[in-house]
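All protein chains of the complex are present and in place, except for one that has been dropped.
Chain naming follows the written order as A and B, and within any one chain the residues start at number 1.
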Amino acid sequence: VTGGPISFLSDYGLDDEFVGIVHRVLAAHAPGVPVVDITHGVAAHDVRAGALTLWRAAPWLGPGVVLAVVDPGVGGPRRGVAVEVAAASVVLVGPDNGLLLPAALALGGATRAVELAADPIPGRGATFAGRDVFAPACARVATGADLLDLGRPVDPDTLEGDPVPAATVGRDGVRGEVLWVDRFGNAQLSARPADADHLGPSLVLRSGGRQWPAARAAAYAELAPDQVGLVTDSYGLLAVSLNGAPAADRLGLARGATVWIVAGPDRSGL
Amino acid sequence: VTGGPISFLSDYGLDDEFVGIVHRVLAAHAPGVPVVDITHGVAAHDVRAGALTLWRAAPWLGPGVVLAVVDPGVGGPRRGVAVEVAAASVVLVGPDNGLLLPAALALGGATRAVELAADPIPGRGATFAGRDVFAPACARVATGADLLDLGRPVDPDTLEGDPVPAATVGRDGVRGEVLWVDRFGNAQLSARPADADHLGPSLVLRSGGRQWPAARAAAYAELAPDQVGLVTDSYGLLAVSLNGAPAADRLGLARGATVWIVAGPDRSGL
Partner (left out) sequence: VTGGPISFLSDYGLDDEFVGIVHRVLAAHAPGVPVVDITHGVAAHDVRAGALTLWRAAPWLGPGVVLAVVDPGVGGPRRGVAVEVAAASVVLVGPDNGLLLPAALALGGATRAVELAADPIPGRGATFAGRDVFAPACARVATGADLLDLGRPVDPDTLEGDPVPAATVGRDGVRGEVLWVDRFGNAQLSARPADADHLGPSLVLRSGGRQWPAARAAAYAELAPDQVGLVTDSYGLLAVSLNGAPAADRLGLARGATVWIVAGPDRSGL
């Protein structure tokens, strides 16, 4: 992999100096290589949330290097890895704890991987691998090192993690999961628009013992006030939305919730 | 317009990957062009707050391209536009919903404008115009395209939006509006220092049925503890401030509140 910026995602937040120090390490080891912050607002230690964020961003990350750190097991037995996805000209660097796998799969699947050495640094603890292990490895890749220069080869099929689930599509309905609630309160489902096409335009959503009539829509602006919409979102998935209001809050939909989409009562109203 | 960075303002927040993906799109389409984040902390869907933020920042945005997105009507009938302000060597790109107008006026007034085409992208929804429409347009301007290459010309006088209101100045007092409450709790008013000069140094502020004695000051440090100050702020407007404490919180002043400045009781104290 050559060329492309370093994209950086973490759960470090922006209130401490963690992100800034990593940027300084990258600037020192890979001067002139642009660094793009994807987000550092992943909830602390929420590996799955980080994995899904990276998975959504994946189509925009290549060519380039990806530094991803949500790492509650830092300093422990979990491996640090660099994972090449040749099809996308991407190398993902971070802990092997499930954070990287969904993005690697979305980009075409890991072609090579190495385990990064994590030698102790005299006088400092082992709790900041982003600074001491992953950022230097990213800088080496970004400045032309081959993956095999970074560590011991490991079988890409041994990488940890679960893929992003697909919805279950049946004749009478679609069973999906809330993958993400965004800043605006849209609840992204694991269902794709085509999954629900056979159910017609008038739908009912069910979750947690409650249900709402819902309409397919191409934009929030098509929805009447308080009308629940199933909008095709910018990642090509269905999202539960309201026009100008946070749907997830209003309907009580949290990440991981099961949502059923079923056919509505055929224009008779609810 | 040539030269200058791309300045980027939005209500995307920093907890999702929206800002990072837009940066990656800009890096891909306009490699080497610096991108400066003005803020992404505009309250979700608060077009007026975004317009005022952009208006305050305007004197520092030229020469360059401005990517501004607070866009509750995304995908709907509102136009996407690129607006040239020749006097400042600035092109503003974003939704035509009032977000861009105050900054365009502050910089000298729109000289040309085009409506951006928003062609659907196969497999993705139309809910992320910042990524799919506005960022590519900014990249084209930043890499030398003429405004007319970006879309259909529209009359700059048809741009949506309200200018920033001025204070009403009378012999006995000044009637202004709280335009902004900053992180430190200063309440910026729509009044300029000269608006209140005829009232003398000893003043009274009135808002929402309450009133406080107030002093003109050049710096917060000039104010005694709990003394309410009218400080000339860094944008050249009067702000209601306390020394080391958040005035807006303490006095209950929110954005949009009406504030009267009147002459005080001539050194007799209140």
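Here is the rule we go by: a contact is a pair of C-beta atoms (placed from the backbone, for glycine too) under 8 Å apart; a residue touches a chain by one contact, two chains touch by 3 or more.
Note that the structure is predicted; figures quoted are calculated from it, not measured.
**Q** Among A:D96, A:D132 or A:E177, which residue is in contact with the omitted chain in the full complex?
**A** A:D132
**Q** Where the complex has a chain not shown, which of A:Y12, A:F184, A:Y235 or A:W260 is the residue touching it?
**A** Of these options, the touching residue for the absent chain is A:Y12.
**Q** Name every residue on chain B in touch with the hidden partner chain.
**A** Against the left-out chain, chain B lists 5, 7, 9, 14, 34, 36-42, 53, 56-57, 60-61, 182-184, 186, 218-222, 231-236, 239, 244.
**Q** Need a quick check: the contact residues on chain A for the chain that isn't drawn.
**A** Chain A touches the chain not shown through residues 11-21, 23-25, 27-28, 44-45, 72-78, 123-128, 131-132.
Convention: only the chains that are shown with their structure count from here on.
**Q** How many Å are there between the centre of chain A and the centre of chain B, using C-alpha atoms for each centre?
**A** Centre separation, chain A to chain B: 32 Å.
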